[in-house]
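My questions all concern the structure below.
One chain of protein is taken out of this complex; the other chains stay put.
Showing chain A:
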Amino acid sequence: MSKVSLTVNGKLVTADVEDRTLLVHLLRDHLGLTGTHVGCDTSQCGCCVVHIDGRAVKSCTTLVGQVDGADITTIEGISKGDELHPMQAAFRDNHGLQCGYCTPGMIMSAIDIVHRYGGNLDEETVRHELEGNICRCTGYHNIVKSVLDAASRMNVAQAAE
């Protein structure tokens, strides 16, 4: 057992957990943040992606000890109250989800992509960058559309700030 402390969605959290605990289990089982999903046991699907110190990482392949002291953002931490994050809004408007299982991971990866590329995103780049996120429903077309739409909304929002 070890004591870890980390910031999750802006709040300081401390927990006494076994060293083998994965970040995704800390989030879901100890903190009740069940928006982050587990879709595989091979680190391939990306349903579990969260931001660790601003980088989109698979929380199923991260031990809690590795993130002691880190700043974590999950899907629950991106909206402003009732106002959806522009990426969430774009997924809704473009029918970017069906069952929704992959969506939290898709959205966390997609926000990271827009942060890295800013206005220089095109369809091919989005498809390459989403390779770590698997969707069983949509066939990806509307996900790619959503990300491109959100990228322009996010850049407009940034320019206005």
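One rule holds in what follows: a residue touches a chain if its C-beta (ideal position, glycine included) is under 8 Å from a C-beta of that chain, and two chains touch if they have at least 3 such contacts; residues count from 1.
Please note the rule applied: contacts and distances are computed from a predicted model.
S.K.: Could you check which of "Sugar ABC transporter permease", "Aromatic-ring-hydroxylating dioxygenase subunit beta", "Xanthine dehydrogenase family protein subunit M" or "Spermidine/putrescine import ATP-binding protein PotA" matches the UniProt name for the chain that's left out?
M.R.: Answer from the record: the omitted chain is "Xanthine dehydrogenase family protein subunit M".
S.K.: Among A:8, A:26, A:57 or A:72, which residue is in contact with the omitted chain in the full complex?
M.R.: A:57
S.K.: Taking the full complex into account, what residues of chain A touch the chain not shown?
M.R.: 2, 18-20, 22, 41-44, 46, 49, 55-58, 60-63, 65-66, 68, 109, 112-113, 129, 131-133
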